[in-house]
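Here the complex is missing one protein chain, while the rest keep their positions.
Our next item is subunit A:
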Amino acid sequence: MGTMEMRPLAMLPEILLLAGGLVCLLGGSFTPRRRQWRLRVVAAGALLAALVAALVGSRDPGPALEGAVVVDGLTTGTRVVVALATLAVLLLAEEEVRDDDRESETYALMLLAATGALVLGGARDLLVLAAAFLLASIPLYGLVGLRRTDRGAEAALKTYLTGAVFGILLLLGTTLVYGLAGTTRLPDLAARLATAPAAPLAVGVVCVVAGLAFKAGAVPAHFWVPDAAQGAGGHTAAFVTTIPKVGAVVALYRLVTALPETLPWGLLVAVLAVASMTLGNLAAFGQDDPRRLLGWSTVSQVGYLLVPVAVAGRTSLAAAAMLLYLAAYAVTNVVAFAVTTALPDVRDLAGYAGLGRGRPALAASLVVALLGLVGTPPTAVFVGKLAVATAAWDGGMPWLSVALLANTLVSLFYYLRWVAPVLRQGDPDVGPPVTRPWSTGAATGLAVLTLVGAPAAGILWCALGGTG
């Protein structure tokens, strides 16, 4: 099939989400505040439709939009994970924004940002990548600031400034690469850049990588993540630490595999990976606010996610390992945030004392999520971590697997700081904390899902790896 075909229907999931977002945005103005649940239904419907369209579309792979995007295993994986994770976040949003005057806008912004993440994952052209970056970023600034608290405003400003700086770097890098290669199409880069001078090429690529690192929340563009996680609403925190990462990590994977092997790009990503996991873990040590702790934990998790990107193209395991880890991480991370939104009045780790006795189901979900983030079997992340560590070693970077395992041990310390009070006896005079039903349901349901992740890993692997 020719690369010059348009095939607009191949982009149906993106179109559905975009349309859903627009309906929410416009419909919000015409819907009474008490009836805004209709827009929630619209958003959920758009996501489900996008999910189905993604699965159906995976049967007809190939480039679309004249080769600017591509439908392959990675794209399908991104679409499925993003749609499912956004649906889960929608459940958390139910109680936080119900009947709020910003309800419809929340849904609209989420759907638009999710669209951006999808395009990031499917883009095969640096210019489309730049547009997707903006589409995925700008709604985030709004989402983070929607709560209109002091912390929320600070977080929004920080997110915006970081995003603006790294967005400019991304554009600068794209310009440089275009200047050297004469094209922005990823499949042509390897051939066109084979003889390019090393220094400007390195600067260009580093700039593009830095821009994507902002979206992924990785070092060196991670500053906004803990603030956004702490300052924004719980559902927004879950959203910004999960969905954009999926698109950004896949985009990085495509970029690294498209570059000529004149410079050690894998090593660059590996260094960023180790820096992210180490810094995220060390910074999470002293945190007492659970969401801020989770914010730093997501920085370290991106480090693990970048490991298969570092060995992209050098081992057959890389793509499947990355998608597996992305899917497992997305679900597990949402569970952890769901526990925090289920307990709206508890804002520090000490407040979790006695949760094991007062709210056993929620406590069990939290323990499963936190041990899952550590990568303890039989949770889904364990399989992801195993695959990622194996891929790193198989790809000729055994030291990267060692760094990953060492960081896992370090991370155990602060995750257990959160688990410990849950198991302790609480203050008998204080009753069990107030919980929200939807978030509790989401937390327990998804926690069970992560637990069956490992036994079902084979099926997942075939589904993801077969096409990746």
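The rule is simple: contacts are C-beta pairs under 8 Å (C-beta built on N, C-alpha and C of every residue); 3 or more make two chains touch, one makes a residue touch a chain; residues count from 1.
Note that in this section contacts and distances are computed from a predicted model.
Within the choices "ABC transporter permease", "ATP synthase subunit b", "NADH-quinone oxidoreductase subunit M" or "Cobalt transport protein CbiM", the name that UniProt assigns to the complex's undisplayed chain is "NADH-quinone oxidoreductase subunit M".
Touch with the chain that is not drawn comes from one residue among A:Leu161, A:Leu405 or A:Val452, which is A:Leu405. Listed for subunit A, the residues touching the missing chain in the whole complex are 317, 320, 356, 360, 371, 376-378, 382-383, 386-387, 389-390, 393-394, 398, 401-402, 405-406, 408-409, 412-413, 416, 420, 423-424, 454-455, 457-458, 461-462, 465.
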